[in-house]
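Let's turn to subunit A:
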Amino acid sequence: MSTLHSASRLTAIAAIGTTLVSLTFSAAWAQDKPLSGVTLTLASQNDQFGAVLANLAPKFKEATGAELKVEIMDYGQLLTKTTADYLGDTKGYDLVTMDIVWAGAYSENRYSVDLTDWVARDAAELELDDIYPVILESLGQYNGRYVAFPFAAYANVLAYRKDLFDAAGLKAPADMEEFVADAKKLTDPSKKQYGFVANGQLGPAVAQDWMQYNSQLGGSILGADGKPALNSEANVNSLAVYKQLFAEAAPPGAIEYDWGGREESFRQGLAAMMQTWSVGAPGYSDPSISKVVGKTGIALAPVAKGVKQTYGVGGWGLAVNADIDDKQKEAAWTFIKWLVSKPIHKEFNLMGAGSFMRRSQMTDPELLAKFDFLPVIAETYEHGNGEYRPRIPQYPEIQDILGKAVNSVLAGAAEPKAALDQAQAAAEKLF
Partner candidate 1 sequence: MTALSDACILAASEDARIWTMARKYTMTDTELPVAVPRQILRSRRDNSFGYFVRRRYFLLFLALPAFVYVMIVGVGPLARGAWYSLFDYNLQRPARTRFAGLDNYITVFTDQSSLLAIYNTFLFTIVGVTVQLILGFGIALLLWRDDRFNRTCLAFLLIPATITPLVVGLIFKGLLGADYGMVGHLLANAGIGPEGGLLSDGRTALWVLIAIDCWEWTPLMALILLAGLKALPVDVLEAARADGATATQRFARIILPLMLPSVFLALILRVMDAFRVFDTVFVTTGGGPGDATQTLMLLAVKEGLSFFNIGYASAIGNVTIAFIAIMASILVLAVRRTDVRING
Partner candidate 2 sequence: MAQITFHDVSKLYEGSYPAVHNLNLDIRDGEFMVLVGPSGCGKSTALRMVAGLEEITSGELRINGVRSNDLSPRDRDIAMVFQSYALYPHLTVAENIAFGLRVRGFEREEVTRKVKQTAELLELTEYLDRKPAKLSGGQRQRVAMGRALVRSPNAFLMDEPLSNLDARLRGQMRSEISKLQRMTAVTTIYVTHDQVEAMTMGERVAVMNKGTLQQLDTPRALYDRPKNLFVASFIGTPPVNFLRGVLISAEGGPAVRMGSFTLGLGGRFGGLGPRDGQQVIAGIRPEAFRIADGAVPGLNVAAAFVEDLGATLLLHLDSPEAEVVPASVVEDDVDLEAVRPRLRAVVDGSLKITSGDRLVLTVDPAAIHLFDASTGDAL
C-alpha cells in the first residue's frame, strides 16, 4: 500500500518536473531560433535537388525554427505558376528556383528581391570567393545586380562510353570535329548501337541542346548588338551538323527525347556519347537504373577548332519573391545563406543534389570519393560560359521559336537555312 502510494507521488513530482523543464526549454528554443513560427514556401524545379531540398527541410527547422515547404514542379508548370504568382502578387511562394535563362525576365519585371546589398553585406558569411565567378555572375546576376543567388550549378560535360571507345581504339574527342567523326564511327544500327544522342523533342529540350552544340561549333544566338541573329552563317552550319548527327549517329527515337529520354538511352547503353549536365552523371553508376555501370567516362565538352575554349554552365539560383513582406524576405535570405553555406551545401551535394559550385567542393575528399568527375567540372567552371543561351527577357519566346525551327529540321520538314530565316523573322518581332 505504502509503496504504491509513494510510487504515485513520485510520478506526480516527475510529471510536474518534466512540464517545468519542457516549458523552460521551449522558451529557450524560441529565443535561440529567430525564425520560429515562420513558414517558407519554396517552388522547386523537379531536378535532383528538389527532393534533396525537401529532405533538408527538417534540418533547416532545427537550425532556425522556420518551416520549409517545398513544392516540386516540372519546368513548364514551375514557370507558369511562379510567373502567375508574381504577376498576380499572390505571394504564393517565398522562394523560387530560377533557371539561369529566366534572369532577364526577373530583372526586367522586378519579380524578385534585388539581393545585391545583402550579398555585399554578408559576403564574408557567404564565402563568396569560394564560389566560381562565372556561377555568381550567370546564375545570380543580371546587369550586375543579384536577381537570385546561385545554389545549383551544372557543368556541361561530355559523357562517353569508355568501353566502346577503347574497343574502337579511340580516345575521348578533343574537339567537335572529332566528336562528329567518332559519333559516326561508333554507330551500328544493326547492333542497336549509336554514337551520339541529344534532345530532339519539340520545345525547350531541343532548343537548349542545340544552343549548347551551336555555341561549341562557334555559333551565337544574339549578334554583337544584342539583337537576335538566329540565321547567321555559323548557326546555319551548326544546325546542319546537328541534323547530320541525328540522321547518321543518333537512335531513331532521339527526335522524341527530352533530357529524361536522352539520359535513359545513355544509361541503357544505346548511345556512346552525349553532352549533358553534370547533374546526371551519378546515375550512370547506379545499377538499379543503369546498364553501363563502370563503363562510362566524363570529359570536358569538345569545342570546334578555332572557337574559344569555353564550356557551358547552367543551373539554378534561388530568388526571393519581391511581393512578400520584409520578415519573410529576411527569412528567405536566411535560408539561402544557410543552404549555400559550405557545410550545408556539401551535405546537399552528398545527398545527391549534383549542384557543385564551390572551389572547396572540387577537392573535398569525401565528395571526390563519391563523384570522381569533379575535376572535369572544376575545369569547366574555370572556363565557364553562362551566356550561350541569352538570358534576356525574351528568352522563353526565342527558345520556343528555335525549338520549333530545330525540331522541324530534325524531322526533315525544313532545311536549316530556311528554318532559321523564318525563326529570325519571328524573333525580330519580339524586339
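As a convention for this text, a contact is a pair of C-beta atoms (placed from the backbone, for glycine too) under 8 Å apart; a residue touches a chain by one contact, two chains touch by 3 or more; residues count from 1.
The set was built so that all candidates are chains of the complex that A comes from, given by their letters.
Everything numeric here is computed off the predicted structure, so don't read it as measured data.
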Item checked: Touching candidate for subunit A, same complex, options 1 or 2 -> 1
Check: For the complex, which residues does subunit A have touching candidate 1?
Finding: 76, 79-80, 83-84, 87, 105, 108-109, 200-203, 251-256, 265, 268, 270, 393, 396-397, 400, 404, 407-408, 410-414
